[in-house]
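What you see is the complex with one protein chain gone and the rest in place.
For chain A:
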Amino acid sequence: MLTYSLKRLAQLSFTVLGVVTLVFFTMRMIPGDPISAMAGDNLSGAALDQVRNQMGLNEPLLLQYLHYLGGLAVLDFGNTVTTKLPIIQLILDALPVTVSIAIGTIALTVLIAIPLGTLAAYTAHKGHKMLDNAITGLAMVLDLMPSFWTSLVCLLIFSLALGWFPASGTVTIDDPVQLLRRIALPVLVLSMAQIATMARITRTSVLEVLNEDYVRTARSMGWSELRVLFRHALKNAALPIVTVIGLSFGNLLNGTVIVEFIFTLPGIGSLLVGGINSRDYQMVQTLILFYALIFVIINFATDLVYRVFDPRVQI
């Protein structure tokens, strides 16, 4: 297990270095730079070039890259180009918001999607097509609704009409009640899409397992249907579900961009969009590195969980 872990880790470090390099150079290949992004309509080219010079953006690219790697080596992520604030602080401030949304979404999704998917699989297995169709149909509808639209609908219903949740307001981890009230709607919106995917995956993998011999054996031993379903079928169907949960978590950490924008939540997604729009190289580089690390860690953890579930798994 240790050799396996080390091997995986080595592979993944190369991935991270590749990502860092790729992001550094592609950001600079995109037309426009932080200065032209800030400029707006009011400033002349000569005035902007003066600012550009002062910010070191006219230095040779390779030199800038080496500076960047040198900083990374000592865990110095630098300041943003546009606002001169320490990036790591901005990320640490934004992280709890996004992580809370991601955890909330996964929890709500698992709570609803797994029983729903299992129920669909069970009814399909028993030949009761109607309930199965209803569930898969609902999943499809949920999946098709774009999140910017559901966000606004949720705001209109739960915030404006019912007044249950605020549409704006400060969000910090220091005020958990306010945080929960502010992330409730984003969690609901994001869960809708996640529930669809996870219910379908659960249905498929449980259905497959329900036809296996050991399930029939369990039944023939006179165990209750619920016990057969949850103890035997679901446990064996868990592998693909765990993978999807792992990947969803990763996706949620960087995929909350739209809901963060609409619900004005100061999370990681907002930072990334702001960074790209303002061509804040340093900010985007650090965030992408951060995302890469999250995916690497999640992949790594998923691999390990796989290996626990199924010891035959090899690199």
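Going forward, contacts are C-beta pairs under 8 Å (C-beta built on N, C-alpha and C of every residue); 3 or more make two chains touch, one makes a residue touch a chain; residues count from 1.
The rule we apply is simple: contacts and distances are computed from a predicted model.
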{"item": "Record-based protein name (UniProt) of the chain missing from this complex, from \"Amidohydrolase\", \"ABC transporter substrate-binding protein\", \"Methylenetetrahydrofolate reductase\" or \"Electron transfer flavoprotein subunit alpha\"", "value": "\"ABC transporter substrate-binding protein\""}
{"item": "Chain not shown: contacting residue from A:Tyr68, A:Tyr122, A:Phe249 or A:Phe263", "value": "A:Phe263"}
{"item": "Residue of A:Val51, A:Met145 or A:Leu293 in touch with the missing chain, whole complex considered", "value": "A:Val51"}
{"item": "Touching residue (missing chain; options A:Ser5, A:Asn133, A:Ser168 or A:Asn211)", "value": "A:Ser168"}
{"item": "Contact partner of the left-out chain, one of A:Gln11, A:Thr26 or A:Thr83", "value": "A:Thr83"}
{"item": "Where the missing chain touches chain A, by residue", "value": "30-34, 36-48, 50-51, 53-54, 82-85, 90, 93-94, 152, 155-156, 159-160, 163, 166-171, 261-264, 266, 270-271, 274, 277-279"}
